[in-house]
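Each chain you see keeps its place in the complex, though not every chain is here.
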Amino acid sequence: MLRSALRLRRSMATFSGLKLNEVVNVLEKFAPASLAEKWDNVGLLIEPSTDKHVERILLTNDLTEPVLGEALEKNVDLIISYHPPIFRPLTRITMCNWKERIVVGCLANSKALYSPHTAWDKVVGGVNDWLAKAVDIKGIKPLVPEPGAVDGTGSGRLVETSMPISQLVHALQDHIDNSVHVAYAVDHHPKTFVHTVGICAGSGGSVLKGIKADLVITGEMSHHELLDFNHNGTTVLLCNHSNSERGFLREFQCILKERLQEKCEVIVSEKDKDPLQTAFRSNSQAVQQVKQ
Amino acid sequence: MLRSALRLRRSMATFSGLKLNEVVNVLEKFAPASLAEKWDNVGLLIEPSTDKHVERILLTNDLTEPVLGEALEKNVDLIISYHPPIFRPLTRITMCNWKERIVVGCLANSKALYSPHTAWDKVVGGVNDWLAKAVDIKGIKPLVPEPGAVDGTGSGRLVETSMPISQLVHALQDHIDNSVHVAYAVDHHPKTFVHTVGICAGSGGSVLKGIKADLVITGEMSHHELLDFNHNGTTVLLCNHSNSERGFLREFQCILKERLQEKCEVIVSEKDKDPLQTAFRSNSQAVQQVKQ
Amino acid sequence: MLRSALRLRRSMATFSGLKLNEVVNVLEKFAPASLAEKWDNVGLLIEPSTDKHVERILLTNDLTEPVLGEALEKNVDLIISYHPPIFRPLTRITMCNWKERIVVGCLANSKALYSPHTAWDKVVGGVNDWLAKAVDIKGIKPLVPEPGAVDGTGSGRLVETSMPISQLVHALQDHIDNSVHVAYAVDHHPKTFVHTVGICAGSGGSVLKGIKADLVITGEMSHHELLDFNHNGTTVLLCNHSNSERGFLREFQCILKERLQEKCEVIVSEKDKDPLQTAFRSNSQAVQQVKQ
Amino acid sequence: MLRSALRLRRSMATFSGLKLNEVVNVLEKFAPASLAEKWDNVGLLIEPSTDKHVERILLTNDLTEPVLGEALEKNVDLIISYHPPIFRPLTRITMCNWKERIVVGCLANSKALYSPHTAWDKVVGGVNDWLAKAVDIKGIKPLVPEPGAVDGTGSGRLVETSMPISQLVHALQDHIDNSVHVAYAVDHHPKTFVHTVGICAGSGGSVLKGIKADLVITGEMSHHELLDFNHNGTTVLLCNHSNSERGFLREFQCILKERLQEKCEVIVSEKDKDPLQTAFRSNSQAVQQVKQ
């Protein structure tokens, strides 16, 4: 840890920084909070003072306690957490609940917090457009176009392609750098060619419901939703929730650096990861079938 | 301000202090949070760390920004605010809203916050029992006795007495050290004797509604509620909301000091006051009538 | 009482009167019932017969039992009560409840009853425009303009001015001929100049909420609303609910006489008054501060 | 009309009368308002003054405008209307609506109004017990016994008997002195013997729903309810709504006279009748079948 601390200390010298509200303006220009779903809680969620100065920014998918520890250790000024750490409204802020401890940790250490969530899902060049890159894209459009917004903006994506399922599974594994879970449609098998692919990062059951697609890619889906898709002729690929979103942070790191004109340092969390890992049972029937 | 700062600095030396959770236990022993109304938000509302040490405690009726400024200046560790500063649940904590600024101010400066509200209203020897002392008490009981609690516990108070209204108005003025607003029952006048008095500190319209009483004392009441009481034979005395509650803090200061075995300093806010003051119109008809 | 009865009897001889529905048409022309808020209950509330003839009309802010007594004594045909005496719908009409007794009293004595309430609040030249006259008006417009109505119609008023608060308090005392209650904004004092003033007769908390104004004038407001306004930079002046409305009746008396072409006598109640009167505590701190 | 007026005038001389509240006490003793359903609106609905004296009482099933005319002509003091004329709560009382005109008519002419409705349905010896007398009763009990009330009290009645349907139809015609509508169960015919009969005066669909009975008697029932009963093995006899209730008034006339110790005259309305009458089509198939 010593070496990384040294490296950070040196790099700090080179960033003049910006006012928090200037950084927020840049973030809102990329994807305005007004784009987000009505039920969502996005934008600047914690503002520790009126004159907060920002030199270093940490990007994370989830602001867990290990990631907050990293933020404190690396002395960042602003945390951008894709998922909003405050979702259920708070009536008190104590040490009894991890979400409240996150708030205490930010405010006691003067860390600002910004969450974009569904605003990033909908924006052109956002999370869903990143996830769609796993597919050989012949055409792409939003599943639910956003009224009054730039063409291409909206919830989910519908991609035209022509690939066998087995090839798409491998391409998705490479894109997210992780395992993938497959639920075949009743009449599908690994060699079935798919021509329309629905995309929804995160938990896509409700956005993808009822669409006409040979295959859908999302993060997680319940058992009963899976059976519905499979009986309606749609194969489902699941990445695990945050694995369908996290890869976008590397893309956004470059975007943000440039938009802030290199005045702030932008780093991606090393502690942020999907909570789930698969304990593979070598001789189980399920794994075998994928190899066919 | 210099002299008071000096006095405080000296006094600080003499208090060994207690852990926050020990102080909370003492507060809960006086009036458990479970006594509060279902819709209320009471107890420890802000806990800045797990090992918070408390040497100085500030009592206030409302935690306004001036009172928070006083708390910072006097370097208290715990603020006990009768009214909960967090009531509408929070989805973010920024500088745009005064309630959120209070939260930032507490957490950024490691101040704990505790609010008792309706738990203090119901408890024996609490806010309503204090307010009732304005009356010449011949008998007293709760308006809504608390099931399963010590005798005398509950919402509001019903007092038996025998006083003319004019005398009670003067007694109440003395007790709260402030002006009082009077709404006479349709058939009442200053010399009418009252025998039953309903008491409800704060905004008593709903608790007092429908009770049989010659007179009620509360903090504030709407015009249409006043007309209802006056037509049902009940004269109403209003103190202004917080003037019906604030005087209890002096009583509680002594109680708390003793229960903490003098290990913490307990001070009452000098900035806390009712927002309203009456700009008296000398020759107006309304004021005259009270003198009859 | 004898002399006033004689005066009335003589005056009765000079008014030919109109049919009730003709009077209602004139009232609706001044402020149509359709202007009123959706939750309100306005218009002709009691019609004692199809061919009711109206010679004498009593104006009142609240139809209390003393005012009904006055109406019977003065033998009026129609009572115009600004506040609707029937608000909570009735499932029976008995002597157990004062609102029901008002209904019995009207119907048993063939008195018609009309209530305009929020229709008068919104109309140009109505209650809010009357209340605004306390201010030195440099510009005025509705807070919530009424869609499709004549310019200037709507809920509340926003007034441009330039006065120190202390001067405005005195002007308001003169305008309503009564005391006023003041709640200073956190950074305000008597000499602070105000430039925008929000106006809402009655209970203005919800209409005034969130507006940008240096000061607001209304009838009554709860403690927690006051703290919100004061922390958002707004001083609040309270008149007591009906004192913010009653003065309009004198203006309307002239308007109505003229519109009825002097065919009906129009009198203003002598029994109608605000239920509250302040019992002033001479040496209290609150009153002193206003004089600074 | 002259002769009846004379007869009335003479009879009036013989009744000393009672205070309204004394008559109400007698009515409540027969069937307390607390017996009525939660959704109902029963008891003293119009009280024209605190000291109303009652010499003559009119009983009616529905207080229609013709019945009110009769009440005025016969100069009664109290109308007892089985159905409450005020059901949907009133926000005004004008000549535009017949229910409101009824209220005006009562109050302008000092008529009191009392409605018992479901309190009379449930009480022992009330409306349902009267309707059940059409059946040859071998046993009888409430369908929904009233908790804590005298045995036999409750909603609806279940009667044990042994009669062919055709005989029961004729008995019911005689009992209500009117035509009856029959809906046979899928496997029933006029000669089918029935052993259990459900009774519910008025609109019995919800009270009778789901009970085990060979036949039910009620006032009215919707088409889809009829099909449900008929497919569950239950024949339905309909009387028309008020014909299933009105006959009880004659019984109650005697009960009330006696309970008032002949101090008041009690008369049954001559104008009150069911709104429906059947225009019989002589050669229609429906009528023929009943004769089999």
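Should a chain be cited, it is by its letter among A, B, C and D, assigned in written order, with residues numbered from 1 in that chain.
By definition in this document, a residue touches a chain if its C-beta (ideal position, glycine included) is under 8 Å from a C-beta of that chain, and two chains touch if they have at least 3 such contacts.
Since the model is a prediction, treat every value here as computed from it, not as a measurement.
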item: Entire complex copy count, 4 subunits given; value: 6
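The criterion applied here is as follows: only the chains that are shown with their structure count from here on.
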item: Chain D and chain B - chains in contact with each; value: C
Contact-connected components, chain C excluded, all else fixed in place: A, B | D
item: Chain whose average C-alpha position is farthest from chain B's own; value: D
item: Inter-chain centre distance, chain A versus chain C - centres from mean C-alpha coordinates, in Å; value: 57
item: Centroid spacing, where centroids are CA-atom means, of chain B and chain C in whole angstrom; value: 33
item: Length of the line joining the C-alpha centres of chain A and chain D, rounded to whole Å; value: 69
item: Sites on chain D at which at least two other chains make contact; value: none
item: Touch relationships between chains, expressed as pairs; value: A-B, B-C, C-D
item: Contacting residues of chain C [partner chain B, same complex]; value: 62, 64-66, 83, 87, 98, 169, 173, 177-184, 186, 202-203, 219-220, 222-224, 226-228, 230-232, 236, 238, 240-242, 274-281, 284-287, 289-290
item: Residue numbers on chain C that touch chain D, as the complex places them; value: 41, 43-50, 86, 89-96, 103-104, 107-108, 110
